[in-house]
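Here it is, the structure, as structure tokens.
All protein chains of the complex are present and in place, except for one that has been dropped.
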Amino acid sequence: MSGGLRAWLDARPWIWSFGAALIVWLVTALVVQGRGMLATLAVALQFATFYAIVGIGQMFAIAAGPGNIDLSIPGVMTFAGYIAIGLMNGSNHGLLAGLAAGIGVGIAAGVFNVLLIQALRIPPMIGTLASGFVFQSMAIAYSRTTNAPPAPLLVSFSAARLLGVPLIALLFIVFTGLVAAALGRSVFGRAVLAVGQNMRAARLAGLAVRRTLALVYLLSAILAAIAGILLAAYSGGAALDMGADYLLMSIAVVVLGGTSIAGGQASPAGLWGAATLLDLVVTMLNVMRVGAGVRYVVTGLIIIGVLALAKGRDEAT
Amino acid sequence: MTDEAGEAFVRLIGISKSFGAVRALAGVDLTIQSGRMVSVVGHNGAGKSTLMQILAGTLASDTGEIRVAGHAVGHGYGVRRASALGIRCVFQELSLCPNLSAAENTRIFHPALAGPGWRRRARRLIGDALQAIFPDHGIDPRRPVGELPIGQRQMIETARAFTETDHPVRLVILDEPTASLDATAAEQLLRYTGEARARGIAVVFISHRLPEILGHADEVFVMRDGQVVGSGAADALTEAQLVEMMGVVRGADPTHAPGWRGGGEQIRVEQPARADTPFRVQLRAGEVVGLAGLAGHGQRELLQAVFDAAFHPAAGLRVNGSVAYVSGDRRTEGIFPLWSVGRNTTISRLRALARLGFLTQAREAALAEEWRTRLAIRTPDIGRPITSLSGGNQQKVLVARAFAAEADIILFDDPLRGVDIATKRELYQHVHRAAEAGRAFLWYTTENTELVNCDRIYVFYRGTITDEIAHTDLTEERVIRASFGAGQSIAV
Partner (left out) sequence: MSTQGARHHGSVLRVGLPAVALIVMLGAIFTMQPRATSYFGLTVLLNFTLPAIFAAMAQMAVITVGDIDLGIGPFLSLVNCIAATLLAGHPLLGWLSLAALVGAYALMGALIHVRRLPSIVVTLGASFVWLGLALLVLPNPGGAPPSWLPALLSWKPPLLPLPVLASILLAICGELLLMHTSYGVVLRGIGGNPRAVAHTGWSLLAGRMVLYAVAGACGVVAGLALTGLNTAGDATVGTQYTLVSIAAVIVGGGEFVGGIVTPVGTVIGAWIMLLAGSLLSFLNISTDWQLSVQGGILIIVLGLRALNRWSGA
């Protein structure tokens, strides 16, 4: 029987992150004696959405196999956030132009990354690290010229609730469902997973390896731009350090969510469990009245610990 | 020169080794006297590399005994133990660190090269060895070996095996040492083995160049199918005798019904003859063309070139039609280990199965099920992980993937290596049927018995084609002769 349970769990790697999130939520409930528990969850879900959006892009990169990772996410987020909010200039008239420009930043950043990786053959982690700093620096320079608030419509959209649940969370949960379907049942999704398992075999099986990888980095940059725009809107404006935590967090939600760091397998549902978990841990530590330092240490240790243990599971089979 | 009780330096007694269902060595006895050069020859899969790996300590034998200097080595025999006993091995794949110089690579090899002045000692050690073996080698011992041409790297690797610090060298295994050396360096090495023998060092020499063997070895052992099938003093043997011993045909396989077609009119692959390759490569629709010869002599390069040319046109090689590739190295270039049998089968056919980029479960499952049935892949369910299948069945899945892709040209990269005979026979039938339906096959095989399935055969030797053999003219003796460089092109 235990073997059956094991197999059932192995097929659902995302379940751990949800279980852990539930436990943390309940512990927090104990500390505050049950007050405002649903509100806590709703707020956690709001912030989890930003993690999950960039996590989807990072998940595609990591699933595409060893060496693939997108470290330009914070830079793209910040630059896209500034450009979009700057063009909106606090007015709904600029909304569409701002959104288009912000997403355009994402597309341009993705194309730039692909050029670095495929035309100049720079290892992805270094190429995206360097380009991320370039985007960050552009955001710094641009930030001197603008300090506008976001379009009011976008602000209310980013904070809107539907039956108490953040609207953008609902939208991106649906999007995650589409991503899950695409990974399992689309030509592109299959190609990503095939490349991630065995790049040489994928090439010999006739798959377009380069095009697949290019799409992965493009997708990641576009999602980072969208997250940057939404986060800037939700926070009432872009900030230069708004992307800082997202470098590690984008990887953390992927790894904690059950996606194998070795590539070839992805667990989109787990992104939400992991993102909620990481946010609830912060909430829990806050209600326990421990400082930001402990929060960072715990987050870092969770990531390293889960990574070490998860790899162990893979090796055992 | 003999050791205690007059025993030879190395005695291998009844060595056997199996890899899964494949028996690589079936009870090999081999004796190597100090100061003698022993040569081991055989065609692909004869077991010579496996035997050498066991002697060098990189592989453990299943049964049998290794006696060195009169003593059984017992359990725990590995590279370090072999090295302490004075047994060194120069493998074909270089074991140098490309970022280090010749002297530094020598230091890695010798723990005793440490402390003040180690670099000077290391430089002198490798410098002297290089000078002794390859006079006028022109190698700069300070440059990273990765920046040196392959021939010089091979010289360093070879010379390093003859360097001594705390343990004297007693036996050196040279596995195809001359393959990447030019004629002068090869001649220098062979002459040096004479000096080494005079100092009591035994040499095991593996080569595909028969004249080298007959000209320099003391004794020759001929291997076939994991056994030593003949041996004798080198000066009493001829090339013709060696070729004959390597290729003794055992009972012919009755399932190979001839029924041979000439192939269709449509040309699928064409590569004109060149100065170094006087044979035109041609593959027509419905034809099965074999690529034979010793492993690593250019067959795989041709398959790769055809595969690449199908996607990006290349000069000098015309490919007309879609291609599918089946590798025999399923672990590194075949299967997707995290996926089911079904997903592994359909991956090359996804584009045709998809509508608007998305697959329908039913159509995909139907295709996978169809090929599971047609190739009789032994799995209760196409949803099972591919890794739950036996090696032979995994290989069938890879063949199924290529068939399911409905490509015009199927490239076989020795796909049935290590597969059991029953599975092989089934797959031969499928190849015949697919060829009758118009598919074209380019089939590289390291097993000469498989060549009877081909309409025509090109034999490779050192990157060029040395013979083209029609099905009706096929004899194993002719394949082996061409594999060792003496083909039609040379005879004419």
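As written, the chain order gives the labels A and B, with residue 1 at the start of each chain.
To be clear about the criterion, contacts are C-beta pairs under 8 Å (C-beta built on N, C-alpha and C of every residue); 3 or more make two chains touch, one makes a residue touch a chain.
Since the model is a prediction, treat every value here as computed from it, not as a measurement.
Contact with the undisplayed chain is limited, among B:F109, B:F279, B:F307 or B:Y428, to B:F109. The chain not shown here is touched by just one of B:H71, B:R143 or B:R199, and that residue is B:R143. Across A:M59, A:A84, A:A169 or A:I251, the residue that sits in touch with the chain not pictured is A:I251.
Screening A:A11, A:L38, A:L120 or A:L163 for touch with the missing chain picks out A:L120.
The omitted chain makes contact with subunit B at the following residues, 79-80, 95-100, 104-105, 107-109, 111, 113-115, 118-119, 140, 143-144, 146-147. Of the residues in subunit A, those that touch the hidden partner chain are 66, 69, 71, 116, 119-123, 125-127, 129-134, 136-138, 140-141, 144, 247-248, 251-252, 255, 261, 291-301, 303-304, 307-308, 311-312.
The working rule: only the chains that are shown with their structure count from here on.
Chain contact summary for the complex, subunit A toward subunit B: residues 181-182, 185-188, 190-191, 193-194, 197-198, 200-202, 204-207, 264-265. Across the complex, subunit B meets subunit A through its residues 307, 323-325, 327, 332-339, 343, 347-348, 350-351, 354, 357-359, 361, 401, 405.
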